[in-house]
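A protein chain is absent from this complex, but the other protein chains hold their places.
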Amino acid sequence: MPERLITYREAVNEAMRLEMRRDPNVIVIGEDIAGGAGRADKGIIDSWGGPFGATKGLIQEFGPERIRDAPISEMGFFVAAVGAAMTGLRPIADLMFVDFLGVAMDAILNQAAKQRYLHAGAVSVPITMRAMVGIPPLADPTKPGGGTAAQHSQTLYPLLVHIPGLKVVAPSNAYYAKGLMTAAIRDDDPVFVCDHKMLFAQRAAVPEEAYTWPIGKAAIAREGKDVTLAGFSYTTILCLQAAEVLAQEGIEAEVVDLLSLSPLDEDAILTSVRKTMRLVVVEESPPRCSVARDIAAMVADQAFDDLDAPVKTITAPHANIPYSSALEHLYMPTPQQIVGAVHEQLGRR
Amino acid sequence: MPERLITYREAVNEAMRLEMRRDPNVIVIGEDIAGGAGRADKGIIDSWGGPFGATKGLIQEFGPERIRDAPISEMGFFVAAVGAAMTGLRPIADLMFVDFLGVAMDAILNQAAKQRYLHAGAVSVPITMRAMVGIPPLADPTKPGGGTAAQHSQTLYPLLVHIPGLKVVAPSNAYYAKGLMTAAIRDDDPVFVCDHKMLFAQRAAVPEEAYTWPIGKAAIAREGKDVTLAGFSYTTILCLQAAEVLAQEGIEAEVVDLLSLSPLDEDAILTSVRKTMRLVVVEESPPRCSVARDIAAMVADQAFDDLDAPVKTITAPHANIPYSSALEHLYMPTPQQIVGAVHEQLGRR
Amino acid sequence: MSLPREELLALYEKMALIRGFEETMRQEMEAGRLRTYGHLYAGEEAVAVGVGSHLLPQDYIAISYRGHGHSIVRGTDINGMMAELFGRSTGTNKGKGGSMHIADITRGVVTANVMVGFTIPYAVGAALSLQVRKQSGAIAVAYFGDGAVNQGVFHEGLNMAAMWRLPVLFVCENNGYAQATPVEYSVPVPIMDRAAAYNIPSAAVDGMDVFAVYETAGVAAALVRNGGGPYLIEARTYRYSGHYVGDNTLTYRSREEEERYRQRDPLLLFRQRVLDEEMLAAGELDAVDARVKERLQEALRFAAESPAPGPDEFMSNVYASYP
Partner (left out) sequence: MSLPREELLALYEKMALIRGFEETMRQEMEAGRLRTYGHLYAGEEAVAVGVGSHLLPQDYIAISYRGHGHSIVRGTDINGMMAELFGRSTGTNKGKGGSMHIADITRGVVTANVMVGFTIPYAVGAALSLQVRKQSGAIAVAYFGDGAVNQGVFHEGLNMAAMWRLPVLFVCENNGYAQATPVEYSVPVPIMDRAAAYNIPSAAVDGMDVFAVYETAGVAAALVRNGGGPYLIEARTYRYSGHYVGDNTLTYRSREEEERYRQRDPLLLFRQRVLDEEMLAAGELDAVDARVKERLQEALRFAAESPAPGPDEFMSNVYASYP
């Protein structure tokens, strides 16, 4: 049977649709996830289906009660979704752009992530939160450069990963997107799903039926023995591109696709590093308190005696994201930078 | 002349008072920083002067225009303070507990930290933000254990340090508190000042006149040659206590008091580590994406060849903060843990 | 309004139990046997009792750090509550939450929250859940203070409740102060008037008089329960203690003002009325007082004899599962 190729967007949409069919308590709440709640006067047909189309077509099947268009009140509807999660629903709350995190932050930091603990386990908070992250593509769908500027292009992973009580996942393609979204919806803990704009139109082979990819489990995206490249979300693609370049030089890079940021698959990373003795971690966020440095510190400690070279982190700089395409491309990590870091590591051999 | 010993609280208060005298554009805004704006009917006398008394007495001297009691509208008055900072004032915005960060986060993340950049340097954002952090003391003022639970005891440093465009300082005693608060107020960038509840009643020698401690400059709190302990805010005290214990064993620990978290005095840390060849970083926050791991990663990279043992981080666990004193003490790092880490490092020598 | 004597006695018993619980906590703290961050509800009993008497087991409530009273009305076990104050493993929240977070989900208490105003979107969420799960006949109640009405979530929550016609009752406990800030300093209109901005009906009520609260809340709860959409009650009341135990109220309000309210004490008003109108006999009330005293002694004993949580409890319940 030929594999079915669908886009990341379609995979997310399908995951939500299948879980909504399976469990009547799954709902989606967000701004313009339908658009005017499907405009009853028009016979409940969505207009936007989400600014990126993630929820397209769902209101036709599930109606405006369960596809709940929200007013522009992120803190309000995120906390409401937490409250709903504690009283029988399994809401998916859509933040649209992760850049809006600061408007809804307490709903995550002090609410979703702490209620189980405050209740000493007597209550679960099965909420899934999702947002689009990163610099978008522009003309060429494979090249970042959307020019959405400082308040619409961030990733902000570290602000999420730091929070105890929260799980954070960042899929790298449509296959993992569906598996992780399904796992997130079924999970009894709050899970934040980061979907990258660069990946949303990319296709991968995706089974039609529902399946989960375990939260907390990394994947080996490419095997190698000379150096480990760790990425997640779009930077996995950058790592794979760098691995291609390195392969042409005879350097066999192993690419660990983290997929989950919290919990982190430390074993997968350490196993790979103990084999290759070198690690480069790649992240689209600025460096300070980044996931990249978090992992680097963990590995530099746990694998101290195994490392042949310092762990390198490739991140965006400690800077804001510029609009002009002449500057914007300086922000995003590149395969060339990754290759350069590996060269540096091997030069030390 | 005998040294004048004043509390950290008094030092913060004095810094604000002196800067308000010096510059009519300095104002303070926050909830109950006076209490009912000094109740004109009572002749403008503050009641609370801030929940921790940081602003006590200021309204008598500067009046309710400049000591601006705010409604419980953190996002509103923080963004307003940013707007005021861009139009001629130098506001000090008081968040009370740093735990409320999630309610005002966008004011920092997308507003204070990005406006200079978005204006390409045509505008400055000279706002100072302050908040109380950490687990408070209870009966014994030198022992943490306040029982303020999960939503009132956090530090949240990493959520601030990650943000480009923001500066973050965390003084360890009254002397630095006054110097850094003064520097923050005079700084043309947004600065977040973290004041620890454990330190607020502690005394140190503080000059009466205004002075600054440079933002971005660490201090050597104790000299040593065998291992470097890096702390900030209250964990500097824990490091000093650990150093005492180690000294009795003949181990000379150097304690680097970071003081500024962003910018970070990398030189001071690296210089010390290159001397001692060992580093333990201590932080009260949970580990993931912590400042401790950030520093550990930086040092493990920059000083790879100088390290005799893996950099160790001592942090709170990846957990929420419990109420019961039977559990709460398990959260805060202890001198014993620091000593243990040093033993481990030296065991490897 | 005439009520059956069992209902009258129940109203009184709940008020007395709340008062007793808060007084016990204050005494334990002042005696140095309990050290914590405590926000007492004493003085405001008529609100929790008057509103809570109309709630059913399937209803949800969301409360703040000043929520002992509402928890008691919901029937939360007093022994567990007292043990929670003392951080015992037998506490309502096994010692993890403490005074500010006592919340028994089996009694429909969704959250006891420190973030001012956040009870509002929580109750909106619980009401949304009721609506989606078609649990008609159940409602959600948000309790919050006068200071909370300036939080963005007040606005966002009331708007969503109105747009979605959710079964949620908003109860503003206007005790005149938010910390040290008098309500007149921070809200330029009568709080009940704010409901009009969302086309939500509202009423103000004397929050010291449990009969008045009972009546107003009865009408409001029935409306909400019968699909009428949200409703806002502003109950004008007073807290006797400081914002927290230890806060000196006289730095921001006068002894005369405090005295004036104490003369309208909700338990006193109740006693006067039921005796004046011969609804109950003094002996019946005294018997309740004695029983309450007994229960609180028992709760103190229970707490004292309960074990502290073991260190294994520290890291549990952060997640349902975390590999």
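Letters A, B and C mark the chains as written, and numbering starts fresh at 1 in each.
What we mean here is this: contacts are C-beta pairs under 8 Å (C-beta built on N, C-alpha and C of every residue); 3 or more make two chains touch, one makes a residue touch a chain.
This structure is a prediction, so every number in the text was calculated from the model and none was measured.
Chemist: Out of C:Ala196, C:Ala222 or C:Leu250, which touches the unshown chain?
Modeler: Answer from the full complex: C:Ala196 touches the omitted chain.
Chemist: Of B:Arg39, B:Lys56 or B:Arg116, which residue touches the hidden chain?
Modeler: B:Arg116
Chemist: Using the definition of touch stated at the top, determine which of A:Thr148, A:Thr236 or A:Thr315 touches the missing chain.
Modeler: Missing-chain contact among the listed residues: A:Thr148.
Chemist: Please output the residues of subunit B touching the missing chain, sorted low to high.
Modeler: Listed in rising order, the touching residues are 24-25, 27, 65-66, 68, 70-71, 73, 75-89, 106-107, 110-111, 115-124, 164-165, 167, 187-189, 216, 263.
Chemist: Touching residues of subunit C against the unshown chain: what are they?
Modeler: Listed in rising order, the touching residues are 150-156, 159, 162-163, 185-189, 193-194, 196-199.
Chemist: Go through subunit A and note every residue touching the omitted chain.
Modeler: 31-32, 35-37, 39, 47-48, 51, 69, 71-73, 75-76, 99-100, 103, 138-139, 146-152, 317-320, 322-327, 330-331
The rule is simple: only the chains that are shown with their structure count from here on.
Chemist: What is the identifier of the chain with the smallest separation between its Cα mean and the overall Cα mean?
Modeler: Central chain is B.
Chemist: Once you find the CA centre of subunit A and the CA centre of subunit B, what distance in Å lies between them?
Modeler: Averaging C-alpha atoms per chain gives centres 31 Å apart.
Chemist: With chain centres taken as the means of their Cα atoms, state the distance from subunit B to subunit C in Å.
Modeler: Distance between chain centres: 36 Å.
Chemist: How many angstrom lie between the centres of subunit A and subunit C, each centre taken as the mean Cα position?
Modeler: Once rounded, the distance between the two centres reads 40 Å.
Chemist: Which positions in subunit C touch two or more other chains at once?
Modeler: 93, 95-97, 101, 113-115, 152, 318
Chemist: Multi-chain contacts in subunit B: which residues touch at least two other chains?
Modeler: Residues 75, 99-100, 103, 149-151, 317-320, 322.
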